[in-house]
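Every protein chain except one is present and positioned as in the full complex.
What follows is subunit A.
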Amino acid sequence: MTKTVVLGALAGVGLLAGAAGAATLDDVKQRGTLNCGVVTGLPGFGAPNANGEWEGFDVSMCRAVAAAVLGDPTAVQFVPTTGKTRFTALASGEIDMLARNTTWTFSRDTDLKFDFIGVNYYDGQGFLVPKALGVTSAKDLDGATVCIQTGTTTELNLADFFRKNNISYEPVPVETQAEGQQQYLAGACDTYTTDASGLAATRATFENPGDHVILPEIISKEPLAPLVRHGDNDWADIVRWTLNALIAAEEMGITSANVTELAASAGDNPEMNRLLGNEGNLGEMIGLSNDWAVKAIGAGGNYGEIFEKTIGENTPIGLARGLNAQWTDGGLLYSPPFR
(Lines give C-alpha, C1' and ligand atoms only; values in the text may rest on other atoms or scores of the structure.)
Protein backbone atom coordinates (compact mmCIF):
# COMPACT_ATOMS: atom_id res chain seq x y z
CA MET A 1 0.00 0.00 0.00
CA THR A 2 2.74 2.44 0.95
CA LYS A 3 4.41 1.71 -2.35
CA THR A 4 1.42 2.80 -4.37
CA VAL A 5 1.18 5.99 -2.35
CA VAL A 6 4.82 6.76 -3.05
CA LEU A 7 4.41 6.05 -6.74
CA GLY A 8 1.31 8.19 -6.88
CA ALA A 9 3.10 11.03 -5.16
CA LEU A 10 5.97 10.64 -7.59
CA ALA A 11 3.64 10.84 -10.58
CA GLY A 12 2.01 13.91 -9.07
CA VAL A 13 5.20 15.82 -8.51
CA GLY A 14 6.41 14.66 -11.92
CA LEU A 15 3.56 16.63 -13.48
CA LEU A 16 4.48 19.68 -11.42
CA ALA A 17 8.08 19.36 -12.55
CA GLY A 18 7.20 20.46 -16.06
CA ALA A 19 5.54 23.62 -14.82
CA ALA A 20 8.34 24.72 -12.52
CA GLY A 21 11.95 25.29 -13.44
CA ALA A 22 11.54 27.74 -16.31
CA ALA A 23 13.44 30.70 -14.87
CA THR A 24 16.59 29.41 -13.23
CA LEU A 25 17.61 32.89 -12.12
CA ASP A 26 14.45 33.31 -10.05
CA ASP A 27 14.89 29.85 -8.54
CA VAL A 28 18.46 30.61 -7.56
CA LYS A 29 17.56 33.98 -6.04
CA GLN A 30 14.66 32.51 -4.15
CA ARG A 31 16.76 29.63 -2.86
CA GLY A 32 19.62 31.93 -1.94
CA THR A 33 22.21 29.42 -3.11
CA LEU A 34 23.54 28.31 -6.46
CA ASN A 35 23.53 24.55 -7.03
CA CYS A 36 26.72 23.95 -8.91
CA GLY A 37 27.80 20.53 -10.19
CA VAL A 38 31.48 19.82 -9.70
CA VAL A 39 33.85 16.90 -9.96
CA THR A 40 34.15 14.51 -7.01
CA GLY A 41 37.83 15.28 -6.97
CA LEU A 42 40.39 16.28 -9.59
CA PRO A 43 43.65 17.86 -8.51
CA GLY A 44 43.63 21.59 -9.14
CA PHE A 45 40.22 21.66 -10.77
CA GLY A 46 37.97 20.83 -7.86
CA ALA A 47 38.25 19.10 -4.49
CA PRO A 48 37.49 19.94 -0.90
CA ASN A 49 40.58 20.93 1.08
CA ALA A 50 41.54 19.84 4.59
CA ASN A 51 39.00 22.28 6.04
CA GLY A 52 36.22 20.93 3.87
CA GLU A 53 36.02 23.97 1.60
CA TRP A 54 35.80 23.34 -2.10
CA GLU A 55 38.55 24.88 -4.13
CA GLY A 56 39.94 24.60 -7.61
CA PHE A 57 39.74 26.04 -11.09
CA ASP A 58 36.22 24.86 -11.92
CA VAL A 59 35.02 25.59 -8.41
CA SER A 60 36.09 29.23 -8.83
CA MET A 61 33.76 29.48 -11.81
CA CYS A 62 30.84 28.45 -9.56
CA ARG A 63 31.89 30.99 -6.97
CA ALA A 64 32.12 33.78 -9.55
CA VAL A 65 28.59 33.07 -10.81
CA ALA A 66 27.25 32.90 -7.26
CA ALA A 67 28.92 36.23 -6.50
CA ALA A 68 27.48 37.83 -9.64
CA VAL A 69 23.95 36.56 -9.03
CA LEU A 70 23.69 36.53 -5.23
CA GLY A 71 26.53 38.82 -4.24
CA ASP A 72 28.11 36.09 -2.12
CA PRO A 73 30.81 33.76 -3.46
CA THR A 74 30.12 31.29 -0.65
CA ALA A 75 26.41 30.95 -1.47
CA VAL A 76 27.10 27.82 -3.49
CA GLN A 77 25.79 24.35 -2.85
CA PHE A 78 28.40 22.13 -4.47
CA VAL A 79 26.93 18.94 -5.85
CA PRO A 80 29.66 16.42 -6.56
CA THR A 81 29.04 14.44 -9.73
CA THR A 82 30.81 11.55 -11.36
CA GLY A 83 31.38 11.15 -15.08
CA LYS A 84 28.28 8.99 -15.15
CA THR A 85 25.89 11.15 -13.14
CA ARG A 86 26.91 14.63 -14.29
CA PHE A 87 24.58 14.99 -17.28
CA THR A 88 21.49 13.57 -15.60
CA ALA A 89 22.06 15.82 -12.60
CA LEU A 90 21.99 18.85 -14.88
CA ALA A 91 19.15 17.65 -17.09
CA SER A 92 16.93 16.82 -14.11
CA GLY A 93 17.41 20.26 -12.57
CA GLU A 94 19.26 19.04 -9.52
CA ILE A 95 22.01 21.53 -10.40
CA ASP A 96 21.81 24.93 -12.06
CA MET A 97 25.12 24.70 -13.85
CA LEU A 98 27.88 22.18 -14.33
CA ALA A 99 31.52 23.22 -14.07
CA ARG A 100 33.28 19.90 -14.23
CA ASN A 101 36.09 19.70 -16.81
CA THR A 102 33.58 18.62 -19.44
CA THR A 103 34.62 18.58 -23.09
CA TRP A 104 32.43 20.59 -25.41
CA THR A 105 31.34 18.26 -28.18
CA PHE A 106 28.74 18.43 -30.88
CA SER A 107 26.52 15.68 -29.57
CA ARG A 108 26.61 16.84 -25.96
CA ASP A 109 25.65 20.32 -27.06
CA THR A 110 22.84 19.23 -29.37
CA ASP A 111 21.66 15.70 -28.69
CA LEU A 112 21.96 15.85 -24.89
CA LYS A 113 20.33 19.32 -24.96
CA PHE A 114 22.86 21.40 -23.08
CA ASP A 115 24.35 24.82 -23.72
CA PHE A 116 28.08 25.12 -23.32
CA ILE A 117 28.61 28.72 -22.39
CA GLY A 118 32.22 29.18 -23.49
CA VAL A 119 35.56 27.51 -22.99
CA ASN A 120 37.25 28.08 -19.65
CA TYR A 121 40.17 25.77 -20.32
CA TYR A 122 41.63 24.66 -23.65
CA ASP A 123 42.96 21.20 -23.07
CA GLY A 124 44.21 18.43 -25.28
CA GLN A 125 45.04 14.79 -24.87
CA GLY A 126 48.65 13.86 -24.25
CA PHE A 127 50.80 10.90 -23.28
CA LEU A 128 52.82 10.38 -20.13
CA VAL A 129 55.75 7.96 -20.44
CA PRO A 130 58.64 6.99 -18.20
CA LYS A 131 61.90 8.57 -19.37
CA ALA A 132 63.50 5.14 -19.24
CA LEU A 133 61.27 4.02 -22.11
CA GLY A 134 63.29 6.26 -24.41
CA VAL A 135 60.30 7.43 -26.42
CA THR A 136 60.34 10.98 -27.71
CA SER A 137 57.22 11.02 -29.88
CA ALA A 138 53.79 9.48 -29.58
CA LYS A 139 54.33 7.95 -33.01
CA ASP A 140 57.04 5.72 -31.49
CA LEU A 141 54.44 4.06 -29.31
CA ASP A 142 53.76 1.20 -31.75
CA GLY A 143 52.64 -1.88 -29.80
CA ALA A 144 52.56 -0.05 -26.48
CA THR A 145 50.15 -0.83 -23.65
CA VAL A 146 48.12 2.27 -22.86
CA CYS A 147 46.24 3.05 -19.64
CA ILE A 148 43.02 4.76 -20.64
CA GLN A 149 39.92 5.91 -18.74
CA THR A 150 36.86 4.16 -20.08
CA GLY A 151 33.79 5.99 -21.30
CA THR A 152 35.59 9.24 -22.04
CA THR A 153 36.31 11.16 -25.19
CA THR A 154 39.99 10.36 -24.67
CA GLU A 155 39.29 6.68 -25.31
CA LEU A 156 37.88 7.47 -28.74
CA ASN A 157 40.65 9.93 -29.55
CA LEU A 158 43.23 7.30 -28.74
CA ALA A 159 41.72 4.82 -31.19
CA ASP A 160 41.54 7.54 -33.85
CA PHE A 161 45.16 8.57 -33.36
CA PHE A 162 46.60 5.09 -33.58
CA ARG A 163 44.48 4.21 -36.58
CA LYS A 164 45.47 7.37 -38.39
CA ASN A 165 49.14 6.67 -37.84
CA ASN A 166 48.74 3.01 -38.69
CA ILE A 167 50.27 1.72 -35.47
CA SER A 168 48.87 -0.64 -32.88
CA TYR A 169 48.34 -0.45 -29.13
CA GLU A 170 46.92 -2.51 -26.34
CA PRO A 171 44.47 -0.70 -24.04
CA VAL A 172 44.49 -1.19 -20.26
CA PRO A 173 41.10 0.17 -19.15
CA VAL A 174 41.01 2.12 -15.87
CA GLU A 175 38.09 3.73 -14.08
CA THR A 176 39.47 6.86 -12.43
CA GLN A 177 42.43 9.17 -12.56
CA ALA A 178 43.75 7.71 -9.30
CA GLU A 179 43.51 4.19 -10.64
CA GLY A 180 45.25 5.19 -13.85
CA GLN A 181 48.08 6.70 -11.88
CA GLN A 182 48.45 3.57 -9.80
CA GLN A 183 48.45 1.24 -12.80
CA TYR A 184 50.95 3.40 -14.61
CA LEU A 185 53.32 3.55 -11.65
CA ALA A 186 52.95 -0.18 -11.11
CA GLY A 187 54.13 -0.71 -14.66
CA ALA A 188 50.86 -2.18 -15.91
CA CYS A 189 51.09 0.05 -18.96
CA ASP A 190 53.86 1.76 -20.91
CA THR A 191 52.03 5.04 -21.16
CA TYR A 192 49.10 6.79 -19.55
CA THR A 193 46.95 9.03 -21.67
CA THR A 194 44.40 11.63 -20.64
CA ASP A 195 44.01 15.40 -20.86
CA ALA A 196 47.39 17.10 -20.65
CA SER A 197 46.27 19.06 -17.59
CA GLY A 198 45.40 15.81 -15.86
CA LEU A 199 48.76 14.33 -16.81
CA ALA A 200 50.55 17.31 -15.31
CA ALA A 201 48.49 17.01 -12.14
CA THR A 202 49.19 13.29 -11.96
CA ARG A 203 52.90 13.72 -12.53
CA ALA A 204 53.06 16.36 -9.82
CA THR A 205 52.22 13.76 -7.18
CA PHE A 206 54.87 11.25 -8.29
CA GLU A 207 57.81 10.50 -6.08
CA ASN A 208 60.24 11.35 -8.87
CA PRO A 209 58.39 13.54 -11.36
CA GLY A 210 61.61 14.04 -13.29
CA ASP A 211 61.64 10.39 -14.36
CA HIS A 212 58.51 10.87 -16.45
CA VAL A 213 57.88 13.02 -19.50
CA ILE A 214 54.77 14.25 -21.23
CA LEU A 215 55.21 13.68 -24.95
CA PRO A 216 55.00 16.78 -27.17
CA GLU A 217 52.06 15.51 -29.28
CA ILE A 218 48.63 16.70 -28.30
CA ILE A 219 46.33 14.37 -30.19
CA SER A 220 42.96 16.00 -29.66
CA LYS A 221 41.12 19.19 -28.90
CA GLU A 222 39.49 19.13 -25.48
CA PRO A 223 37.81 22.47 -24.90
CA LEU A 224 36.57 22.22 -21.31
CA ALA A 225 33.51 24.34 -20.73
CA PRO A 226 30.89 25.01 -18.08
CA LEU A 227 27.38 24.16 -19.24
CA VAL A 228 23.73 24.77 -18.48
CA ARG A 229 20.44 23.22 -19.62
CA HIS A 230 18.81 24.05 -22.93
CA GLY A 231 15.77 26.24 -22.74
CA ASP A 232 16.73 29.01 -20.34
CA ASN A 233 18.73 31.42 -22.44
CA ASP A 234 18.65 34.18 -19.82
CA TRP A 235 20.42 31.95 -17.35
CA ALA A 236 22.91 30.81 -20.01
CA ASP A 237 23.67 34.47 -20.74
CA ILE A 238 24.43 35.16 -17.10
CA VAL A 239 26.86 32.26 -16.81
CA ARG A 240 28.43 33.02 -20.21
CA TRP A 241 29.02 36.69 -19.47
CA THR A 242 30.35 35.98 -16.01
CA LEU A 243 33.07 33.90 -17.63
CA ASN A 244 33.63 36.62 -20.23
CA ALA A 245 33.84 39.22 -17.48
CA LEU A 246 36.62 37.25 -15.79
CA ILE A 247 38.51 36.97 -19.06
CA ALA A 248 37.96 40.61 -20.01
CA ALA A 249 39.03 41.70 -16.54
CA GLU A 250 42.41 40.10 -17.02
CA GLU A 251 42.78 41.78 -20.38
CA MET A 252 41.96 45.17 -18.88
CA GLY A 253 44.15 44.64 -15.84
CA ILE A 254 41.33 44.47 -13.29
CA THR A 255 42.29 42.22 -10.37
CA SER A 256 40.66 41.24 -7.12
CA ALA A 257 43.02 43.68 -5.42
CA ASN A 258 42.12 46.78 -7.42
CA VAL A 259 38.55 46.03 -8.53
CA THR A 260 36.87 47.96 -5.70
CA GLU A 261 39.13 50.92 -6.27
CA LEU A 262 38.53 50.92 -10.02
CA ALA A 263 34.79 50.52 -9.58
CA ALA A 264 34.57 53.38 -7.09
CA SER A 265 34.57 56.00 -9.83
CA ALA A 266 34.42 56.08 -13.61
CA GLY A 267 37.84 55.96 -15.27
CA ASP A 268 39.22 56.71 -18.71
CA ASN A 269 38.45 53.34 -20.25
CA PRO A 270 34.80 53.32 -21.38
CA GLU A 271 34.61 49.51 -21.69
CA MET A 272 35.98 49.08 -18.16
CA ASN A 273 33.40 51.57 -16.95
CA ARG A 274 30.62 49.61 -18.59
CA LEU A 275 31.94 46.32 -17.19
CA LEU A 276 32.20 47.67 -13.68
CA GLY A 277 28.82 49.35 -13.82
CA ASN A 278 29.95 52.97 -13.89
CA GLU A 279 28.48 53.54 -17.34
CA GLY A 280 25.46 52.06 -19.04
CA ASN A 281 23.24 49.37 -17.57
CA LEU A 282 24.75 46.04 -18.60
CA GLY A 283 23.77 44.47 -15.29
CA GLU A 284 20.13 45.31 -15.76
CA MET A 285 20.13 43.76 -19.22
CA ILE A 286 20.83 40.33 -17.72
CA GLY A 287 18.61 40.84 -14.71
CA LEU A 288 21.37 41.50 -12.20
CA SER A 289 22.58 44.50 -10.25
CA ASN A 290 24.95 46.84 -12.04
CA ASP A 291 27.97 45.83 -9.98
CA TRP A 292 27.61 42.15 -10.84
CA ALA A 293 30.98 41.98 -12.55
CA VAL A 294 32.68 43.73 -9.63
CA LYS A 295 31.41 41.01 -7.33
CA ALA A 296 32.31 38.21 -9.76
CA ILE A 297 35.87 39.49 -10.10
CA GLY A 298 36.10 40.18 -6.38
CA ALA A 299 35.16 36.58 -5.62
CA GLY A 300 38.37 34.94 -6.76
CA GLY A 301 40.06 37.43 -9.04
CA ASN A 302 40.17 37.59 -12.83
CA TYR A 303 40.78 34.59 -15.05
CA GLY A 304 44.55 34.89 -14.79
CA GLU A 305 44.49 35.11 -11.00
CA ILE A 306 42.26 32.05 -10.71
CA PHE A 307 44.53 30.15 -13.08
CA GLU A 308 47.67 31.05 -11.14
CA LYS A 309 46.11 30.25 -7.81
CA THR A 310 44.71 26.83 -8.71
CA ILE A 311 46.63 25.22 -11.54
CA GLY A 312 49.31 27.73 -12.55
CA GLU A 313 53.07 27.34 -12.59
CA ASN A 314 53.51 28.15 -8.90
CA THR A 315 51.15 25.39 -7.80
CA PRO A 316 52.04 21.69 -7.60
CA ILE A 317 50.06 21.18 -10.82
CA GLY A 318 52.36 23.59 -12.61
CA LEU A 319 50.50 24.21 -15.86
CA ALA A 320 51.76 26.87 -18.23
CA ARG A 321 49.19 29.25 -19.72
CA GLY A 322 49.84 27.99 -23.25
CA LEU A 323 46.61 28.11 -25.25
CA ASN A 324 44.89 29.59 -22.25
CA ALA A 325 46.74 32.89 -22.45
CA GLN A 326 44.96 36.04 -23.56
CA TRP A 327 44.76 36.50 -27.32
CA THR A 328 47.10 39.46 -26.91
CA ASP A 329 49.71 37.04 -25.52
CA GLY A 330 49.29 34.47 -28.26
CA GLY A 331 46.59 32.40 -26.55
CA LEU A 332 42.98 31.71 -27.41
CA LEU A 333 41.17 33.65 -24.68
CA TYR A 334 39.13 36.31 -26.39
CA SER A 335 36.15 37.85 -24.72
CA PRO A 336 33.52 39.57 -26.90
CA PRO A 337 33.26 43.28 -26.14
CA PHE A 338 31.18 44.56 -23.26
CA ARG A 339 28.95 46.99 -25.03
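We adopt the following convention: a residue touches a chain if its C-beta (ideal position, glycine included) is under 8 Å from a C-beta of that chain, and two chains touch if they have at least 3 such contacts; residues count from 1.
One rule holds for everything that comes next: contacts and distances are computed from a predicted model.
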item	value
Per UniProt, the name of the complex member that is left out, chosen from "Amino acid ABC transporter, permease protein", "NADH-quinone oxidoreductase subunit I", "Carbon monoxide dehydrogenase" or "Lipid II isoglutaminyl synthase (glutamine-hydrolyzing) subunit GatD"	"Amino acid ABC transporter, permease protein"
Contact partner of the left-out chain, one of A:Ala178, A:Val213 or A:Ala266	A:Ala178
Options A:Thr74, A:Ser92 or A:Asn233, residue touching the unrepresented chain	A:Ser92
Contacting the left-out chain in the complete assembly, out of A:Ala47, A:Val172 or A:Ala266	A:Ala47
Chain not shown, touching residues in subunit A	3, 10-11, 13-14, 16-17, 19-21, 27, 31, 35, 39-44, 47-50, 52, 77, 79-82, 84-85, 88-89, 91-94, 176-178, 181-182, 185, 201-202, 204-207, 315-317
